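Every protein chain except one is present and positioned as in the full complex.
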Amino acid sequence: MATATSSTGAPPPSLTFARPVFAKLSPHPYLLRTLSPDSPDQQPTRNNGRSPQQSRPIQINTSSLSQAHGSSLVRTGDTTVICGVRGELLPVTSIPQFRPHNGTLYDQDEDDEQRARKELRDYDLLVPNIELATGCAPQFLPGVPPTTLAQTLSTRVYSLLHGAGVVDGRGLRIWYTPENKKEEGDMDVKEEQEEEQKPEVVAYWVLYIDLLFVSFDGNPFDAAWAAVLAALRDTKLPVARWDPDREMVVCRKGGDKGLDIRGLPVACSAAVFLEKEHAEVGKGEGNRHWVLLDPDRSEEGLCKEVITVVVDCSEEETRVRSIEKQGGTVLGRELIRGFIGVAEGRWREVKEATGI
Amino acid sequence: MTVTTAPEAALGVLPRADGSAKYSHAGYTVTASVNGPIEAQRRDEHPYEAHVDVIVRPAAGVGGTRERHLESILQSSLTQIVLVKNFPRSLVQIVLQVEDAPENDYVNTKLVQASLNFAIMPALFQTSVLALLSAGVPMRATATATAVAIVSRDGTKTSVVDPSPRDVEIARSVHVLAFTSHDELLLAESEGDFTVQEWNHVYETAKDVCCRPVPTKEGMEMILDDEHTNGPDLRHFLRSTMENKVASDLHWK
Amino acid sequence: MPLDTSTYSLALLRVDGRRWNELRRIHAQIRTQAAADGSSYLEMGHTKVMCVVTGPSEPGPRRGGAGGTGGGGGVGAGGQSKDAEVVVNIVIAGFSSVDRKRRGRGDKRTLEMQSTLANTLAATLHTHLFPHSQINISLHVLSQDGSLLAALINAATLACVDAGIPMTDYVTACTAGSTSTYAANDEGADPLLDLNHQEEQELPGLTVATLGDSDKVVALVCESRVQISRLEGMLAVGVDGCKQVREILDQVIKAQGQKMILDGTVDKGTGLNDMDLD
Amino acid sequence: MTSSQQVLLSPAELSYLHSSLSLTPPIRPDGRSPTQYRPLSAETGILPGTNGSARICFADGTEAIVGVKAEVEKTKRKWDDDAVYTENSHNDDEEQQQDGRGEASNGNGNSDWVELTVEIPGYRDDDPSTVFLAQMLSEALLADGGFIKKLRINRRFHWKLYLDILLISPPLSYPLPLLSLTTHLALLATRLPRLKSEGDEDPFFDDDWAAAPYLYSRNPTTKRIAERPPVTLLVMAVGGNIIFDPSKEELAVADVALAVSIGDATTSQRSQGEDDRMDVDSGNSGGRNLKLLSIRTVDPPSRLTPPGVANAANSAYGHAQVVNTGANQKMPEARQTESEAVEGVWKPPRGGAKAIVMGALVQKVLVRGGVADEVLDALEGVDTS
């Protein structure tokens, strides 16, 4: 309290407000004050009581929805997001400029995987969308088209899904081997028969990945990405086969099989808080800064420079899937490399929460 | 369209705009117009700063989510180099029209996809910086950007500056970095699958392309024998472009 | 199916049996709608439109977006301007065309017609007499068979007259075309008056609106390719057609006026003496 | 806000209106009796381009046009519905269900066989009020299963019916009754081409329009219409009175307003088999046995009217306490002044309505020889052939 008052030019004691009032009135000095304690033995803390490098605990529940093929609910602090994955069928007949590839059901080699990734892109088999306009925060009211933030988030998820190659496209193919009549088969020459019995892809699964923010308190991307990943891991598609005489794909109840998810890329975001609110950026020296991990709504409002790093420590060597750093010049090479280390820490937390 | 072509730029191509530039490099041609500082709508009016508004128009069709994302990236970066404090409650509007993108026979370009196109970002960025310069909008620094892709050709990983769409398609990772003229890292976007070391190397390459020390008059020869370093010298290019422009404007003197 | 122009070249008769300079049957009536300030119903051949005018009145609350069916094509800033705002709103009924197509709200063609109409009328009505107010013109298309815009303009004129909104003169419109397509580049092509739907599809055409029986053109819309040489002929025919239309509309209004006087709804005398009641 | 174009009446006017309507018998501004509808003029078959059309003008000048257009549509079916269609399944009821299930796999049911759109000038077609009207009208149509059955051609094809409802005049009063009646007539006048093909083959039709049968079949001998489309009535309660077809002003002081859709359950075989009795019935309007199809609460605009200020509470008269100002509303006495009603001072109604009142409204509609009967009789008067 006392520190708070003194920080804002010591108003007369008659007029002393509670901390939250200050936090609202002049957020920047208030946060600055809490981050730079008077005595060195005090740890710098943020309004929300966290230390700069401390992230909110993440909590992940899966398969809470029965209508979707896969679903997840992710909670970090007051940010809550629900993700539902729904598979729908896309017959190759309704794909414009479809190019049947020469792969077969059996080859599991590298370039087939590459081909699968290409299919994911070319035929747009992954459709993530993020809905913010659910009144999850006062600034997101429905009835308006998706905000720039919502669109940007959707795009980032989309790019990351493809860029990091999370989903193995081969799992989305639906094969069909046209069997030919036995007697014909007999009179056919062997290899010719093989020609005819070559399995072909007749349809693909399209994954509609819909994210709904129930409550919004900063750092949407990390939560959203965690939700997407959890939902995808949770997704079980029914067994589908092509029925030639009905000329459509039919599914069987039961025996649903899960998707093949590659690795566990985890997003970790932070915002850079500068000492001088309206200082000229770039004259970095003399302008102290703090890297606030997992910023909440109020902090995001105060920071311009943000960074998101997506890492995957599944293999022995840390793989980086994505770096997105904009809006400032504080984070140089060294800081970013340092931050990747922080991200590795976050990765373990999320891995813990995912329960694998 | 090969990657090694030197960048070309023309300033003040649009008579009506406060400033404009046409920039073509690595197969991309972008025209930008800058208007500002002008009055801002109360919606995006900021009491202390000018609002930098970026609009990206794709070569074909209307913009989608991808363009919105590009806009937000450019917006947050350009806000940093424009002296926004000088014009509170005003608006600096930058409109970028992609005129030409390298044709690619491998990727089917028919369907507009939402995924981010990294290769185009430097072109957009560079054009808007040039346009800002030609509009005479006060800036605390200029900036240069480039794209680097790490392609593994027959086992060995090589880094390609200003990758062609084909490179991007087969690349293991793609990176876009922008540096201010103070050699600060302004923008870093990377996707794909890479290690910290790889990123380090990319950083070096990009920095070399973007922030080669501007040669003084007598340093000219030094540049000439500097040709072996890969990629164009963007900062020098930026400077010379401006010098030519100024010269042509003042030729009557 | 392509329009068979050979029959024309032989008999000089169009597919619906008209000559090149013949209008279709025009039937119109005003004051069809008791609740409205002004209203009219107009048939040009099988194109049937209804028009309802309300106002000049206090500008209503801005409805969301004002786009689409919600009062599109406004001219003048309404509330604060010192001219009345002309808001035109066209509803094309789903059943109006042969095969039913649903025109969603914000249909581009409808919007364009709305603004064309709004501009045309705003130029002719004495909007400066009604500052800070709004003139609402809502049109319903019940059946369409070509020359839609022309029909709408004529109907709107009638309704405005009925509403007693002071205006410079009648605004009358009709369409004109040319007997052969742009591709068949023959100089001998005759101009055509008042195109029906089929002709509109096949042949180049334009919509022209003139002011009263002067030759002043207040609106001219040509959305098809046609040799510049033919344009003048088409325009001349169109303007001439507008004059004919004006005569018809004038009759309609005079008749209605007489009827009203005879019914005693208005008393003869006040400024009506100059009107001939034979 | 449905039903409520902002009513421009002062509290004083409202309270006057309210009290005069609460009298027994109520005095309506236009001097109608409580159950009396606005006089109307109607005509059908005005649009040759449509399968059926109607136009109604109410005396207050509001006018609506409805056009019905029908198209043949392939019934979307499930892959194995041949298995579902067993021969004995020609009992209509089941058939309904199986049609439904047939489409189920493609995700659209019978309700998709009818598409109803409402156009109110000056309102967007996704405006809540417009949507509410459209839903209400289509709901009533779909509620009686008999209607959908009429659209069935054979197992593989059905008629898709488009109803376009246009309000021509500016929306002076709540247009529900007008639109409903017009739709009713348009449907009565609707005729579909006579089917020439048999069985499940692709249908082809008799192009002789004169031979086209009506959607709502006429009785061959008596030329009377066996069953009729539903009608939606607007009824409101104010004070102790029940008032039908309220005008905009009357609606502005309603305690509760209901939209009640009723159908005529006179079954077809009855019309064929027992003409004589029907003719007898036609004499007294009680003969028709009605059915209740749907009820919706219409949000009474009265809730959105400005409250009046009682002298006692008016500071202009030197009294300290002002009603409904932020200062004292948290205090109990303020609550009390809020809630107590002063004679002759308008208070917008608060809370809901007693279930009994609503029940009474519905009864008033349904009772034999009640308003519903009257309206249907009146509509029978209109020549729809």
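A, B, C and D label the chains in the order they appear, each numbered from 1.
Criterion: a residue touches a chain if its C-beta (ideal position, glycine included) is under 8 Å from a C-beta of that chain, and two chains touch if they have at least 3 such contacts.
The rule we apply is simple: contacts and distances are computed from a predicted model.
Peer 1: Unshown chain, UniProt name, "Gustatory receptor", "Centromere protein L", "Exonuclease" or "Ribonuclease P/MRP 14 subunit"?
Peer 2: Looking only at the record, the undisplayed chain corresponds to "Exonuclease".
Peer 1: Of A:29, A:52 or A:238, which residue touches the hidden chain?
Peer 2: In the full complex, the listed residue that touches the missing chain is A:238.
Peer 1: Considering the complete complex, identify which of A:61, A:134, A:287 or A:318 is in touch with the unshown chain.
Peer 2: Among A:61, A:134, A:287 or A:318, only A:134 touches the chain that is not shown.
Peer 1: Who touches the missing chain here, A:40, A:100, A:143 or A:355?
Peer 2: Checking the options A:40, A:100, A:143 or A:355, the one contacting the hidden chain is A:143.
Peer 1: If I consider the whole complex, including the chain that's not displayed, which of A:90, A:116 or A:353 touches that chain?
Peer 2: Looking across A:90, A:116 or A:353, the contact with the absent chain belongs to A:90.
Peer 1: In the full complex, which bits of chain A touch the chain not displayed? Write them out.
Peer 2: Touch set of chain A with respect to the missing chain: 65-68, 71, 78, 80, 82, 84-91, 94-96, 123-125, 127-129, 131, 134-138, 141-143, 145-146, 150-151, 154-155, 158, 206, 208, 210, 212, 214-217, 238, 240, 248-253, 297.
Peer 1: Hey, which chain D residues sit against the chain that's not shown?
Peer 2: The missing chain touches chain D at positions 1-2, 6, 78-80, 83-84, 96-97, 100-101, 103-105, 107-111, 126, 128-129, 131-132, 134-135, 139, 143-145, 258, 262-263, 265, 289-299, 303-307, 324, 329, 338, 348, 350-355, 358-359, 362-363, 366, 372.
Peer 1: Could you list which residues of chain B touch the chain missing from the display?
Peer 2: Residue positions of chain B that touch the missing chain: 62-65, 68, 111, 114.
Assume only the chains that are shown with their structure count from here on.
Peer 1: Just how far, in Å, is the C-alpha centre of chain C from the one of chain A?
Peer 2: Distance between chain centres, rounded to whole Å: 56 Å.
Peer 1: So, what's the distance in Å between the C-alpha centres of chain D and chain C?
Peer 2: 35
Peer 1: Quick one: report the Å distance separating chain A from chain B, using the average Cα coordinate of each chain.
Peer 2: The mean C-alpha positions of chain A and chain B differ by 27 Å.
Peer 1: Among the residues of chain C, pick out those that touch two or more other chains and give their numbers.
Peer 2: In chain C, nothing touches at least two other chains.
Peer 1: Which residues of chain B touch chain A once you look at their complex with the stated criterion?
Peer 2: Listed in rising order, the residues of chain B that touch chain A are 48, 65-66, 68-69, 71-73, 76-77, 79-80, 85, 107-108, 110-111, 113-116, 140-141, 169, 175, 180, 182, 184-196, 199-200, 203.
Peer 1: Note which residues of chain C are touching chain D in the complex, please.
Peer 2: By the definition above, chain C touches chain D via 33-36, 46, 50, 52, 54, 60-61, 63-65, 67-71, 89, 91, 93-96, 98, 100, 102, 105, 136, 138, 140, 142-143.
Peer 1: Can you list the chain D residues touching chain C in their complex?
Peer 2: Per the touch definition, chain D meets chain C at residues 6, 47, 49-50, 53, 57, 60-63, 65, 67-69, 71, 117, 119, 121-127, 162, 164, 166, 168-170, 172.
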